[in-house]
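With one protein chain withheld, the remaining protein chains of the complex are depicted in position.
Residue numbering begins at 1 within each chain, and the chains themselves are lettered A, B and C in the order written.
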Amino acid sequence: MADTIRVTVWNEFRHEKTDQEVADVYPDGIHAQIAKFLNDEGNIDAGTATLDEPEHGLTEEVLANTDVLIWWGHRAHGEVADEIVDRVQQRILNGMGLVVLHSGHFSKIFRRMMGTNCSLKWREAGERERLWVTDPAHPIAEGLGEFFEIPHVEMYGEFFDIPTPDSTVFTSWFQGGEVFRSGVAYHRGKGKVFYFRPGHETFPIFFQPEVQKVILNAVRWAAPTKGPYSDLSRALNYQANETFEVED
Amino acid sequence: MADTIRVTVWNEFRHEKTDQEVADVYPDGIHAQIAKFLNDEGNIDAGTATLDEPEHGLTEEVLANTDVLIWWGHRAHGEVADEIVDRVQQRILNGMGLVVLHSGHFSKIFRRMMGTNCSLKWREAGERERLWVTDPAHPIAEGLGEFFEIPHVEMYGEFFDIPTPDSTVFTSWFQGGEVFRSGVAYHRGKGKVFYFRPGHETFPIFFQPEVQKVILNAVRWAAPTKGPYSDLSRALNYQANETFEVED
Amino acid sequence: MADTIRVTVWNEFRHEKTDQEVADVYPDGIHAQIAKFLNDEGNIDAGTATLDEPEHGLTEEVLANTDVLIWWGHRAHGEVADEIVDRVQQRILNGMGLVVLHSGHFSKIFRRMMGTNCSLKWREAGERERLWVTDPAHPIAEGLGEFFEIPHVEMYGEFFDIPTPDSTVFTSWFQGGEVFRSGVAYHRGKGKVFYFRPGHETFPIFFQPEVQKVILNAVRWAAPTKGPYSDLSRALNYQANETFEVED
Partner (left out) sequence: MADTIRVTVWNEFRHEKTDQEVADVYPDGIHAQIAKFLNDEGNIDAGTATLDEPEHGLTEEVLANTDVLIWWGHRAHGEVADEIVDRVQQRILNGMGLVVLHSGHFSKIFRRMMGTNCSLKWREAGERERLWVTDPAHPIAEGLGEFFEIPHVEMYGEFFDIPTPDSTVFTSWFQGGEVFRSGVAYHRGKGKVFYFRPGHETFPIFFQPEVQKVILNAVRWAAPTKGPYSDLSRALNYQANETFEVED
């Protein structure tokens, strides 16, 4: 457990180059800010990858050396190549953790892993959100209070079209009258997936200590388990461990 | 609840035309046999669709008039067109039930709905399987005993790469030493999905009363809930039900 | 499924006799009002039982003839005899449904079934509650819209100390800033348990159509499954179905 966790922070990285308002908040990109606060921790080594790099920065080699992948996308989900989505999915099912943030709910990889639309209601009014801890036994809730608030957010509301979570760590309240399962955890194959609602390209949410703490906890939780199976993609013809007779 | 449930039994329908051994057991196809025992029940109206029909028999109209789709495939999963898989997935998320049988575990539609590989171990030795009821409160266990046996089966063994089930209704024991989660139930969007392990193209498993009973129970359980939402594919901009002020 | 469902509505029935404000809303007791709207449905036969009857009205015979028990209690949870709680628990584990309403969260029987404190935050300010459907595939959501509101309620807020639900059918929003898992469903043994938050002794909540619809749906969902096992209280020495040799 004391091993270094190798994180790759993936970002679409378009807004930051075309929209001054976004660049003012995240001058080096959202990915750089996330990698920065993770690298401030011991035992975490965070690099980055972005959409416009070759293979979106997610080569076989990069993925083989990634323990946990963090995913941020917004407007260009459709530009992510299906082959890369296939590759990332297989890497997750073989043990890599995946942490999906905010508008990443509509990314190809999250919808692929969930098997559902991952649709929701939304509103950009800058209202207040209060995230309640609804599974205080979960390691992702470590170090938090009973709730925390984010002063200005884009609202996401139920029904959130996702599978029944293994754990719903956070449930949000919004000023406008909605609720949302804001932190949901899943085992998938040999890997783990966590979706975390907060985040935005212009609200400075990834500078907020509670948000950083949750992402940090999620990274530690999602790090691979060194257990059985290294390739779950095939169905194997299997010889019996027991001898038996087939009766008529 | 007294409404008629409209079922479509989908079958790849290739084995039966090319392999005499299969045709001897299912002369009109596996789909015909399944539709037959369902149509013997009151309040169920079962039709069929097969791979080689136009649009695999799964037109928009057929799906719009299907409450529960039963899926059997084996060797030709790859020939199912992705557009049809997309269409079936959306219909499920909007309320249609899906019951997947045996080798359908590797169908495109089941893997799509699960988000995982759905891989497993297998062996064709004709050994004995004993299915234990592991959720006796579930309606799919209605009318069964503590277990039932199938005398000759193809074995499927764990690890079965599927998401955590909402319920594991059956767990199987095999002579050769394996176990398997043989009946697993999921809510997905507004729809329900049930995977049931038994079935084979040459063993006469779909003639066995307990197997028929489970499929019948599964059809009743998976029939659509008349609740909210008719299209979960899009994220809607949503006006607040509450008036509120955004504070600085 | 067309069989009549026999319901017993249990009520503490103290408030109504001592508090004029409660008697004004429920002159014959909360139990009478709930039994009344259930009896207006076809295929439901609802009777009542109250704390001050012998054995709290829950004799072996009454329970043997009850398919679904509805529970309302508030101030006198401690007066329910432990023997009766034992008896009700065993009847549930052997198949009877249990629907617990509002302040019944702190009843002995609900805490017994959950194994947790079932504690929560509360406030009596008469604020507005909005219940969002968070599992539209669940039969308990049948016939409802995306949400419904109750104009004046006692607030219950998270953390609600309950086990991970099998399904969270409703999640509530409150004006004062809290959220709550307001409709939670569980399988326990051969029986089913549903907790539904709405209800109060002076707000006329059990006259509201959506609330009545949910309770009705819950009764239909919780009706017993006719499956295996009639007594789950004992561990039985079990003879093997397979012959085997023990090796050194």
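Heads up, the rule we're going with is that contacts are C-beta pairs under 8 Å (C-beta built on N, C-alpha and C of every residue); 3 or more make two chains touch, one makes a residue touch a chain.
Computed from a prediction, not measured in an experiment: that's the story for all the values here.
Novice: Hey, which of A:56, A:77, A:91 or A:188 is the one touching the hidden chain?
Specialist: Missing-chain contact among the listed residues: A:188.
Novice: Which candidate, B:117, B:171 or B:212, sits in contact with the chain we can't see?
Specialist: Per the contact definition at the top, the residue touching the missing chain is B:171.
Novice: Applying the definition given at the start, please give the residues of chain C touching the unseen chain.
Specialist: 89, 93, 106, 112-117, 119-123, 125-128, 151-152, 155, 157, 159, 161, 163-164, 166, 175-178, 186-189, 228-229, 232-242, 244, 246-247
Novice: Tell me, which residues in chain A touch the chain that this view leaves out?
Specialist: 1-2, 95, 130, 133, 135-139, 141-146, 149, 166-167, 175, 187-192, 220, 225-229, 241-242
Novice: Could you list which residues of chain B touch the chain missing from the display?
Specialist: Residues 130, 132-136, 146, 157-160, 164, 167-168, 171-174, 177-179, 181 of chain B touch the chain that is not shown.
Simple rule for what comes next: only the chains that are shown with their structure count from here on.
Novice: Counting in whole Å, what is the centre-to-centre distance of chain A and chain B, each centre being its mean C-alpha position?
Specialist: 30
Novice: Need the CA-centroid distance for the pair chain A / chain C, whole Å please.
Specialist: Those two chain centres are 36 Å apart.
Novice: Indicate the residues of chain C shared as contacts by at least two other chains.
Specialist: 130, 133, 135-136, 146, 167
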